[in-house]
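Omission of a single protein chain aside, the complex is shown with its protein chains in their original locations.
What follows is chain A.
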Amino acid sequence: MANPADKPDPNLTTPDEGEVREEELEDIEEEDDYEGEDDDDEATASKPQTREDAAASRANAQNLFRRMGVAPVPVRVHDVIVKGNEKTKDHVIEAEVEGVRQATTLQELLEAANVANFNLRALDIFDSVKITLDAGPPELPDTTNVVVKVVESQSPLAAEIVTSTKSQARSSTLEGSLKYKNIFGHGDIWDSSLAYGCDNSGEVGLGLYLPRLRGRPSPFTSRLYLSTQDWLKFSSYRERALGVSLGVLLSKNHELGYTLAWRNLIDPTQMASRTIRRQIGHSLVSDLKYTFKVDERNSSLRPTRGYSFVSTSQIGGLVPDSRTLRFLRQEIDLKYAVPLGFYRSALNFGVSGGITFPWGSGYKSRASSVSERFFLGGNISPVCSLGGPSALWGFKTRGLGPNEPRREAEDDKSGDAYERDFVGGDVAVTAFADLSFDFPLRWFRERGIHGHVFACAGNMAELSGNKYRYFTAPKFMETFRSSVGAGIVLPTSLFRMELNYCHIVKKQEHDRAKSGFFLTFSTPSS
């Protein structure tokens, strides 16, 4: 017998709702016959009924359904009964099901039950979840008990491999993790993970996820990590960090995070340019990060309608020790998609910018930390990346912006073709426009393969270390880089791949950009 809780989508469509409700009413009618039995977990299972009883129940159910179609049927939830949880604490489950208590009509109750079912499955610690409605005590008419039956995962250990785009690394990452679920019964998920990025970055970490922290409806994550990012090829430094990060999802749109990390920049090749040489060493990062995110696009891999807005604010050095890294950082990203009607085509616009600056004594003359600066370019698509300026078609990873000559090589043994370090910018702006369309052939349409034509522009500049004195808006506009192109987009279940031909319209001396064919990989932005 179907239960209201079977569909994970809380937004039911009307025909489904009708079916579900009819079956629901049958449940209610049946359970009226079994009042007072506490553990009738299979109350919805059939008990022997005579044909007359069955016919009567069906008639009653249809009457009730007709009543529901006409006007709201008042009902009150008397009690929420949780069954099947041996390890999981009752309050964890009750907290996810809380919404049903506020229901005043049967329609609201069914909807709330759907949502509760979805929430419980989203905890990822149960093998199955069933919510049924039982009749309330006989002395209280028009009441119902909500029975939540869960089956906890038999094997709490789970392994998974995912691809993602880590915002720090600005490139696609492959992550393998081992998760241990619900050790303490609070819905806690412990994981150890190993991640490897396309840019030779690696991270090993231990994490903890809690769906609720001290009763508050905010998922809490904490992570202890050891990471390495290898930028030797582009900026002549390697960054190692050992740290702990905490994050709280305050609501759907607001997230707060804190990171405390010991960061070490080294240059094993000893070929770095002057700016990077001055940055080599240890630092302690203690920063608070607030993210406001709204994503109303209909898809993150191929948006054809809607908008998204992300604003990330970071402040570092909020500890009494003035020797920790002190900086301010703000990123903004706005994207908009307009459907055009033919061949499922859409016009995507996007603009994003960011600025960072040190604070504290001597902030004007102090250079910002290269780890907090902005870098543009890489093998990700601007259409998908959410949060801050990062991607530009046609420009290689860390391929544009302020750059400096490296140390002169003593001999020509170094096979490295790059002789300059890209040191990043304190202010960066990017903008793009992308027209995507389906191909006329059905074969392509069925697989989601579509084409697109695009144009993008971006620029960066240094401000810290007294370089703001040489910054002027006209010069910044004059040195804007831009490119145009067209390509094919192949969406897969793991990522979105683009094969593009880019033509560099404008670039500056030393930029690593070339007109030609490029592949980009993007994952649904995290």
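Points worth noting:
One rule holds in what follows: a residue touches a chain if its C-beta (ideal position, glycine included) is under 8 Å from a C-beta of that chain, and two chains touch if they have at least 3 such contacts; residues count from 1.
Please note the rule applied: contacts and distances are computed from a predicted model.
Missing chain, UniProt protein name: "Metaxin", from among "Cell cycle control protein", "Nucleolar protein 11", "Origin recognition complex subunit 1" or "Metaxin". Residue A:R323 is the one among A:H254, A:R323, A:R447 or A:K475 that touches the chain missing from this view.
When the whole complex is considered, the residue among A:R121, A:R212, A:R277 or A:H510 that touches the unshown chain is A:R277. The set of chain A residues touching the chain not shown comprises 262, 270, 274, 277-278, 280-284, 321, 323-324, 405-408.
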